[in-house]
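One protein chain is absent from this view; the other protein chains keep their places.
Now for chain A:
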């Protein structure tokens, strides 16, 4: 084996390692995020455009009031949407446009998809953000209370709640809340969107399944953490239960629920479809439901891409939070790189 070959290989190895470290964790994760986005777009494109049905016929019959459309008109439409071209060419054009944020125009209104989404977004952001806060506060609070209490009955009751929350369907909870809180008690408005009062019921409904999952995961990891030997070390110092719980166990137990929270953001977004429909709120969820109903394909593709972007971004943020919570993740990166 010649010396040059050896050093060549060693150099390549060094380069690889340097790429792992020097390029950095963040850049690597960004690259992954882009890959996921591209995959989501491609999949949605495949499903929507390459299915056996003819998108133009669907558009022509579903989008407008015209009942009979001539072949010529259909051909014109195809040309307008670029559908007469090969699938690859269409895909390439769409992808390139999408990369610039251009998803074409909505079939229903003719407005650019980007503007439709941007206009529908604020109320949905309000709803999902409130729901996220409720889910995190409620879920974490429930988990902390359930593991902290020494009353066995109470603990069992609290720990059984999340299972119920996960299994209750969102629309049913929404209708139940409307029935009881709005109609019977008359406390809060059932529908519409003016002021915080109209936000309470929908966000509560939306947060329930997510909060329940968070509570389950966090309670479990808290119980594991509290049984660790280092928790005993803390107790042996004379630390109070409260201190062991919050100053030691909570942060150690936070990683699994954090991971779940990233995934749940996607759930919240898709849950807004049901909740906005049940509570008659305007927003991205309702827009999506209408777009699907009207088979407004460019709009659906835009919403899918947007949802994927939010999802990817949320999980990227979660990944970036790990090293802040657990120093071993920092070290692990340096060692395994």
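One rule holds in what follows: a residue touches a chain if its C-beta (ideal position, glycine included) is under 8 Å from a C-beta of that chain, and two chains touch if they have at least 3 such contacts; residues count from 1.
Quick note on the criterion: contacts and distances are computed from a predicted model.
Per UniProt, the protein behind the absent chain is "ABC transporter ATP-binding protein"; the candidates were "Peptide/nickel transport system permease protein", "Electron transfer flavoprotein subunit alpha", "Aspartyl/glutamyl-tRNA(Asn/Gln) amidotransferase subunit B" or "ABC transporter ATP-binding protein".
Of the candidate positions A:74, A:121, A:145 or A:239, contact with the hidden chain is made by A:239.
Taking the whole complex into account, chain A touches the unshown chain at residues 1, 5-6, 9-10, 13, 17, 227-230, 232-240, 243, 247-248, 251-252, 325-328, 331, 334-335.
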